[in-house]
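One protein chain is absent from this view; the other protein chains keep their places.
Moving on to chain A:
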Amino acid sequence: MKRYIVKRLGFMVITLFIIVTLTFFLMQLLPGTPFTNPEKLSDSQLQILNAKYGLDQPAAIQYFRYIGNLLQGDLGYSFQYEGRTVKSMIIDRVGPSAFIGLQALIFGTIIGLVLGIVSALKHNTILDYGAVTLAVLGMSIPSFVFAALLQYYIGVKLEWLPVALWESYESTLLPSIALSVTVIATVARFIRSEMLEVLGQDYVTTARSKGLGEAAVIIKHVVRNALIPVVTMLGPLAVSIMTGTLVIEKIFSVPGLGEQFTLSILVLDYSVIMGITLFYSALFIFVVFLVDIIYGFLDPRIEYKEGGQV
């Protein structure tokens, strides 16, 4: 186990290093300059600006300087906002994203679990078909399409919840609901199939035949065993939520990381794009790692084999 964790940590570092290198050189290839209205700047002004941000150096030197700064936790300065460090921008913006993301994850997991468990217990009934239909709709309809429709019908037409902006708790609800749709659908589908599989296992028959009440069988034996693999869904879910925040924060004007990322892309704010890319990648890699470890603790049947694969 210890060896496995060390090995995985090593892999994480390598992956992150490759991502840093890749993003850095991709950024070098980007067309255009990050300065606003470059055509209005004179050559000497451009030279001064380039020197200020270190852009006059060869790419290799810039690269090593970036890595060096990165190791000290310095992500550089934003080109768009004078004097703001990328780090402070990320710190300022991570709160709202994390809030709606976690809220969506919790909300979605609970509803998804209930839907999935009910539909497995009432297999092949109207309830089951209804839940499955809902899950297919949730998986299929793109989250931003759903978010836009939600905003139009709940926010504009019915005026039940605030349309956008980030003012009160109510304004976190619509974005969270929009984000949670994929979570609900994924969890519901997954837990349903797991439950159906567990229900056919010998140990469930044993539990029934020794006279255990149906409720005890379901709660103690079926649901508990079906829940374990759901942990593996956390990785893909975290990704889908991260993807979702990019557009959903734009739709609901949430001052989060995703909104900043889409904004920075449109104005080519190199350092911010890189910073947020690294942040997202690190988060993603860490979540996947965490999920694998937790899964190993929950299900002792899992062995950590040589070769890094679970």
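Observations, loosely collected:
The rule is simple: a contact is a pair of C-beta atoms (placed from the backbone, for glycine too) under 8 Å apart; a residue touches a chain by one contact, two chains touch by 3 or more; residues count from 1.
Everything that follows uses one rule, which is that contacts and distances are computed from a predicted model.
The listed choices are "Quinol dehydrogenase periplasmic component", "Amino acid/amide ABC transporter membrane protein 2, HAAT family", "Twin-arginine translocation pathway signal" or "Oligopeptide transport system permease protein OppC"; the UniProt protein name belonging to the chain that is not shown reads "Oligopeptide transport system permease protein OppC". Only one residue in the set A:Leu46, A:Val118 or A:Met139 touches the chain that does not appear here, and it is A:Met139. When the omitted chain is restored, the residue from A:Leu75, A:Ile218, A:Val272 or A:Val288 that touches it is A:Val288.
The set of chain A residues touching the chain not shown comprises 11-12, 14-15, 18-19, 22-23, 26-27, 29-31, 136-137, 139-142, 144-145, 148-149, 151-152, 156, 189, 192-193, 196, 239, 242-243, 246-247, 250-251, 262, 265-266, 268, 273, 277, 280-281, 284-285, 288, 308.
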